[in-house]
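Heads up: the structure comes next, in structure tokens.
With one protein chain held back, the other chains of the complex are shown just where they sit.
What follows is chain A.
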């Protein structure tokens, strides 16, 4: 009933047209499948949660260049001033900001002796105080926070307690509980640091690094001339605070630069900019490619209809219904689409393989070519059905007049 035999014989009689369509479908499937795979992979990356109350938290830096300023006491004083401003919920000084693209990272060692010493995976280092967890809105799932009197002020060598992320704990200690373990800076015995708590999630500064979900919070407020502050505030108050914080700090001491106010949401946008750019350009490509393929197909079908006017008229005169004419073109299209889709799928997998070995892209999942072919079937149906319905209206009398 699908008249496959006459369709195939007709396709074979005039090979170049259908062959070109076939090539086009094959290439389209290969490109669209790989492009949409890359797009969905990037969107997945962008969607990863940071664990931070992003819309409420922002950071800025203070640069104290006046030698009369004593960083240790000035920093405490500055935090006090900031915490008292309207709209501020919490504020801490920190060694780095999540998703900011720059900061500190390191690995530690653990084990009972030099012989069974192991290295932890690389982790981001946040040096801060007991208010860090509440300022960022982190979720403490095991153990406890630092007590205020456990926080040291000074250099990184003072760190003695650590709060780690769940992912770091799992990758380092497996199923053993992390709380109560001791890690060392360098060799076993060097600067012991006891893990006292685990937070559910806290991302590092580098979204393209494997250490993204491994963070360690250490109980030291680093007080350098260059200081980074994290503030949590009511969303509505943030814009105003960008003005009132520098004003308040300059009133306290004018000889310093207060600059670089950025919300975590803004950090997120800029740190994922390249991924978004890639996803956008590829989406544009996919849409245009599908448009071109369907327009090309529609053009070819229209041409075919004109060429086959007489044939269609004859068939109509011999009793073919309008529906038969439309389904003739549709079946022809589906045949091409399925063959092209099958071959295109194979090439898509090959192309994916190439991209995977040449560049650090993950392996193409098979669902992508399949969805692409399905989508192409729907799209080409529309592209075919419009001119085909026109063809079905051809009156047998006119079409056969000159025979």
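Methods note: a residue touches a chain if its C-beta (ideal position, glycine included) is under 8 Å from a C-beta of that chain, and two chains touch if they have at least 3 such contacts; residues count from 1.
We take it that contacts and distances are computed from a predicted model.
Engineer: Missing chain's UniProt protein name, "ABC transporter, ATP-binding protein", "Cytochrome bo(3) ubiquinol oxidase subunit 3", "Thiol:disulfide interchange protein DsbE" or "Cysteine desulfurase"?
Structural biologist: Options "ABC transporter, ATP-binding protein", "Cytochrome bo(3) ubiquinol oxidase subunit 3", "Thiol:disulfide interchange protein DsbE" or "Cysteine desulfurase" narrow down to "ABC transporter, ATP-binding protein" for the missing chain.
Engineer: Which of A:157, A:176, A:235 or A:252 touches the chain that is not shown?
Structural biologist: A:157
Engineer: I'm checking contacts with the chain that's been left out. Which of A:153, A:237 or A:278 qualifies?
Structural biologist: A:278
Engineer: Any idea which of A:7, A:35, A:245 or A:349 touches the chain not displayed?
Structural biologist: A:35
Engineer: Mind listing the chain A residues that contact the chain we can't see here?
Structural biologist: Here the touching residues of chain A are 16-17, 20-21, 23-24, 27-28, 30-31, 34-35, 38, 63, 65-67, 155, 157, 185-187, 190, 224, 226, 255-257, 259, 270, 273-274, 276-278, 280-282, 284-285, 288-289, 291-293, 295-296, 299-300, 303-304, 306-307, 355, 359-361, 402.
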